[in-house]
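Let's turn to subunit A:
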Amino acid sequence: MTASPPPGPASPAPPPPAPAEPLLRMRGITKSFLGVRVLHGIDLDLYPGEVHALVGENGAGKSTLMKVLAGVHRADSGTVELAGSRVSFEHPVQAQRAGVATVFQEFNLLPERTVAENVFLGREPRRRGLVDGRAMERATAALLADLDLEGIAPWTRVRSLSVAEQQIVEIVKALSHDARIISMDEPTAALADHEVEVLYRIIGRLRERGVAVLYVSHRMKEIFDLAATITVLKDGDLVETVPAEGIGPAELVRRMVGRPVSSVFPERLEPRGDRVGEVRLSVRGGGNSQLDGIGFEVRGGEILGLGGLQGSGRTEVAHALFGIARFTRGEVAVDGRRIDPRSPRRAVRAGLVLVTEDRKAQGLALNQSVTANGRLVLDAVLPFGSARRVRRLPGILSSLELVTRGGNDQEVRYLSGGNQQKVVLAKWLATEPGVIVLDEPTRGIDVGAKQAVYRLMRELAASGAAIVLISSELPELIGMADRLVVLADGRIAGELPGGSTEEAVMAMATGSHGDPRADAPAAGDPRAAAPLSGGAAAGPRSGDGAGRAAGPGRRPENDLGSGPPPGAVRHTDSGSGPGPDSGGGSPARHEEAAP
Partner candidate 1 sequence: MTRATTSVRGLWSRLGTTGPVYLALVLLLAASAVYVATRGGNLFTTANTVDLFTRSSLLGFLAIGQTLVILCRSLDLSVGYVAALSTVVAATTMAGDPSRILLGVGAALGLAALIGLANGLVVTRLRVNPFITTLGMGLIIKGYLDTNFQGPAGAIPAAFQTFGYTRIGVLPVSTLVMLGLAAAAVLFLHRTRTGYHMYAVGGDAEVARLSGVRAGIPTVTAHVLCSVTAGVAGLLLAARFGTGSATVYGNGYELEAIAAVVLGGTYLLGGRGGVAGTIAGVFILATLDTVFNVLGVDPFVKDVMRGVIVIAAVAVYARGRHSRAAVRVRFPSGGAPPPPAPDPGPRPEPEPLGGRR
Partner candidate 2 sequence: MRVPRVLLAGAAGLTLMLTACTTDAPEDGAAGEEGGSELAPSEEWFDQAEYDAQLAQREITPEGPEDEPWMQAIEPEWIDTSEFAHDSPEDATLCFSNASVSNPWRVTGFITMEQQVEALQEEGAIGDFRVSDAADDDNQQISDIQAFVDSGDCDAIIISPSTTATLTPAVETACESGVPVVVFDRGVNSDCMVTFIHPIGGYAYGADAAEFLVDNLEPGSNVLALRILPGVDVLEHRWAAAQEIFGASELNVVADEFTEGDGARIKDLVSQHLQRGEIDGIWMDAGDGAVAGLEAFEDAGQPYPVIAGEDELSFMRKWDEEGLTAIAPVYSNFQWRTPVLAASMILAGEEVPSEWILPQAPITQDELPEYLERNADMPSLHYAKFGGEDLPGFPEAWTDR
């Protein structure tokens, strides 16, 4: 387990400052779509064994650049040299054959096919003209074993894998091309914090083999953990390429955004709503096949953080509140009135809304206009007498700083991720809800849009709404929430005050803590093992710099670095012990922590 030191900053295998020849040299890459320039004269060099991070806000051109490299798009102008010879990929397969593999941002597997069939899709091994399924499975098993991933069986259908496993299969698929260059577009977007560890290990292996890795991520922590060189894009222009040692997160963000970002999490605002302080949502003894003993209260003006590992039941609680998967026992009350949320309609009518985690699949009708999406809930749930609310919609949209080229008649599929999320928020705000549940509201959106979402949450809280925030990004959760309820294994593991440390949250979430309210690492805290692995687990958020065994030249991480919390990272190594019995232990803790 500890045999593979994560390729953190402590084992940087730093790329020689100037190896004679870059493996890949891109010069002056320009690309337009329908007259809109997406990339403008981008230069990029990749060196063997180097992790090169590509950062920028949404829409900066990261994915497009990556797709040019992968042969999905053709550059309008510019040159690409691979190992000194000029190449021009017209199709992803050409790129793959040349040793350039890509893990795309979108889900890129066939759910109905097996792991092996997915890995070898398009180049199935043949024997005497027929596809040799067994050879394929053997080869896949070997690839998986090579990465210590024997847990995934090659003949499993992808749809029966977990999201993280699916992501790993995508990476294995890219690796199977015997690639010299691998580019990854937000490979961790769908991963839980502790699962990122596996990815770190895989990238470590790749570096050892001399593979060049191009890494796109929004998570500062990953960038500084992994990358030796960072290229910053903004609005399709190259801002600069810098060694990771020479820059800190705050400065990096400033260059991405083009302005200094003073404070990540906006200050609490003066409460002004008349319902501030009232209990607006209360849950008592809620349970179903996946949840048990869920109970908490949220008051007007309060932001309650719902923490826990992925799979701990956070999303399930949100779904149960919103009537997607019902509570079969217990009771829910909104504004003191008991409700039985049997469907989203009932929840909305009661004044409770949910911003779902998967924007495109669950939040938007992509072929419809901004307006149509914005008023969808009003149309569906409150068709009569909603004229006043519909009239308010443009105001809500503009207050969210939603600016689109086509105005509000623009179809939402043409909007960026951040703008799409604003449409989703506007849709729910139009119903004037009293309780707002936000499930991963900032996933995959850029720094600027995140800020807008945070400010909005503060505004809503100040006006008297009760907010439940679910997030995998612990800094966000801790920074925004007034109070935290931590879930583990479908139960409430405990409650923490706002501003608790990430360690405390993780300890509670993994069931490896003594006192749930303890800020200091307890005996069972996985952090205790951190130094042993060479400080791979970077420290907690700023302000706790002592715990940070930073690599050479690293600066303390800035708040807005929304990387996976160190506890999570560590947990994957040490958590196998406490994991299985956490279920048994949680009820007691729950009682202990219950208000």
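FYI, contacts are C-beta pairs under 8 Å (C-beta built on N, C-alpha and C of every residue); 3 or more make two chains touch, one makes a residue touch a chain; residues count from 1.
Per the selection procedure, all candidates are chains of the complex that A comes from, given by their letters.
Owing to the predicted nature of the structure, the values given are computational and were not obtained by experimental measurement.
By the touch definition at the top, subunit A has one partner among 1 or 2 in this complex. Which number?
For subunit A, the touching partner among the candidates is 1.
For subunit A, which residues are in contact with candidate 1 within the complex?
1, 72, 91-93, 96, 104, 106, 108-114, 117, 121-124, 126, 129-131, 133-134, 137, 148-153, 155-157, 160-165, 168, 173, 191-192, 194-195, 197-198, 290, 309-313, 315, 357, 488-490, 509-511, 571-573, 575-576, 578-580, 582-583
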